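Let's turn to subunit A:
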Amino acid sequence: AAHEGERGRDGALGIIYWQAPSIMNAYLSGGTKDIEAASLVTEPLGRYDETGAPVAWLVDEIPTVANGGVAEDLTSITWKLSEGLLWSDGTPVTSADVKFTADYCMDPEGGCAQLAKFEGVESVEVIDDLTVKVNFAAPTPNPYGPFMGNQSPIIQAAQFAECTGTRAPECTDANFMPIGTGPFVVTDFRTNDVIQLEANSNYRDPMKPAFQTVTFKGGGDAEAAGRAVLQTGEFDYAWNLQLAPDVIAAMADGGVGTPVSAFGTLVERIEMNMTDPSSDLPEGERATAAHPHPFLSDEKVRRALSMAIDRDLLVEVGYGDAGRATCNLVPAPAMYASDNTDCLVQDIDGAKALLDEAGWTDTDGNGIRDKDGVEMNILFQSSTNAVRQDFQALIKDWWEQIGTSVELRNIDGSVFFGGDPGSPDTFQKFYADVEMYANNFDGTDPASYLASYTCEKAPRPDSGWQGENINRYCDPAYDALVAELNGTADLDERSRIAKKLNDMVTKESMTIVPLVDRGRVSAHANTLGGVLLNTWDSELWNAADWYRIKE
Partner candidate 1 sequence: MLDQTNTALVRVRDLQMHFPIYSGLLRRQTGAVKAVDSVSFDVMQGETLGLVGESGCGKSTCGRAILRLYDITGGEVTIDGTDIGQMSQSDLRTKRPTMQMVFQDPQASLNPRMTVEAIIREPLDEHTKLSAAEKEAKVGELMDAVGLNRRFAKRYPHAFSGGQRQRIGIARALALNPKFIVCDEPIAALDVSIQAQVVNLLEDLQEKYGLTYLFISHDLSMVRHIATRIAVMYLGKIVELAPRAELYSDPLHPYTKALLSAVPEPDPAIAQTRERIVLQGDVPSPANPPKGCNFCTRCPAVMPVCKDIEPTYQEVTPGRFVACHLFETTGTAEKTAGYI
Partner candidate 2 sequence: MTNRAPHADADNLLVAGDPTAPVEAVKARNQWLDVWDQFRTHKGAVASLVFLIAIILFTLAGPLVWRLDPAALDIRNKDLRPIINALWGAEKVAWAHPFGTDNLGRDLMAQIMQGGRISLAVGAAAMILAILIGTFVGVIAGYFNRLDGLLMRLTDLFLALPLLPLLLVMMLLFRDPLRSAFGPEQGIFILIVAGIGITSWMHTARIVRGDVLALKEREYVLAARSIGTPSRRIITRHLLPNVLSPIMVSATLGLATAIITESALSFLGLGFPPDFPTWGKILADSVPRMTAFPERVVLPGLAISLTVLAVNYIGDGLRDALDPRIRGL
Partner candidate 3 sequence: MPDGALQPGSADPVLDVRGLKTVFKVRGGEVHAVNNVSFDLRAGELLGVVGESGSGKSVTMMSLLGLLPSPPADVRGGSVRFEGQDLLHITPEQLRAVRGGRIGFVFQDPMTSLNPVFTVGYQIMEPLRAHMGLNKNAARARAQELLELVGIPGAAQRLDDYPHQFSGGMRQRVMIAIALACDPKVLIADEPTTALDVTIQAQIIELMKELRDKLGMAVIWITHDLGVIAGIADRVLVMYGGQVVEHAPVQELFRNPQHPYTRALLTTIPKISGERARRLTVIQGQPPILGDAPTACPFRDRCDVAIARCATENPPRYDLGGGHDAACFVAKGAVDA
């Protein structure tokens, strides 16, 4: 192919992320921008490719039960590093580095952001220079947490030896300019601004990367990033263009770049509050299981609200080609995606009928349905974001058509998604009736994602309002099924249980009302070749293969 040749032949590459990376250490920041920036330098043992399939990266093959890499009882996994791997400083990569990485993250003082990846890990053993074995405390059907995917890259023991525990944040040099195995090395790191990298001279493939230098600019907004790639051609690659489809389309007319999109597991959804968020309730009881929601606890109401939504229109307005209507919490991978399409057709009349049937009628003639003195006044909150505000407006319109009144509120993302227990505006506290945001899961296994909806994961005052089950959904049958899933290794069985769990929270109970399966839109210059947009791993996962298309 045209893109072969010596390392560095294609000169400079410009990447723009409208969120600026602040650190190059994936373990000290969970932020996508930071992890993806770091993925140019540090790499995990195995990755997922653009289809979600695992690929060996620093090893020769992905360990499985079949090839003996994973113990039959699912309590350990053994990784064998490829031979001859070198760090960018020229020293060899050994299994000690891998073990160190695990210890680094698992240090209780270190505040590691990827600790969840190491959940259940009992110990990591060095077998020999190239072999490392991870032991789990219990049988782990999905042993690919540690060292797999962009969240869990291998860091060099020598560089970080002095940086463990409470000292982790003090190693600014290491955190900004880590020594890695990836195609590039950092030459200049300016936090929240720009990173300059150059080709790693010790990279394992002598022909790669094609680019000699990379300028990784951060900051601004998605619009500006899109403009820089699609219209002015100042940059080659722009990440995550969260813009309305017409805006992207207009920019793409610029003719210098192309938007690309791919789907993953990110679902924009409406969460129904099962508890009463009324501010009349005393603090401590407000939005807790002690008080069921006055009308949303009625399944028919939730269903009616879902029926009133025209998901296709939402997609058209908000995401275009980068979205598709969905009724699933877990839309992918295919083996876990439930066949669930009932919600896709908007049915305003059906919704009205359903409410009438449930006894929610407008008895006092104010245009708002009520029952037993409870008016259907919905407080609908979301984070501040242009597309979400458009969605809010549209949904408000539909919901008002079926006889509810809707108040919209948007909250700055830094407050909404911040877990500050003191703030009334966090999404966990859920001092509103419904809220809208998007969530996804890492990798390809939805088990822990689905496990978030168990009773004990509901945010409560005594848990400091932490917990992922923000709807306060609580069904013992669901909890039991989650436990079953965790004990099941058989893939078909896992798929069946997962689909069942998905259906329980969505189409059966309407606790979660999925709206859009959101793809990722990024853009690259027409002269940039080799881009394979990957939503299962870092977008920059194959940056080593990128090259300049010569006219």
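Basis for inclusion: all candidates are chains of the complex that A comes from, given by their letters.
One rule holds in what follows: contacts are C-beta pairs under 8 Å (C-beta built on N, C-alpha and C of every residue); 3 or more make two chains touch, one makes a residue touch a chain; residues count from 1.
Every value quoted in this text rests on a predicted model; they were computed, and no experiment measured them.
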Selected partner (touches subunit A in the complex), from 1, 2 or 3: 2
Subunit A residues within the candidate 2 interface of the complex: 223, 243-244, 246-247, 250, 279, 313, 317, 384-386, 389-390, 392-394, 396-397, 407-410, 412-413, 415, 422-425
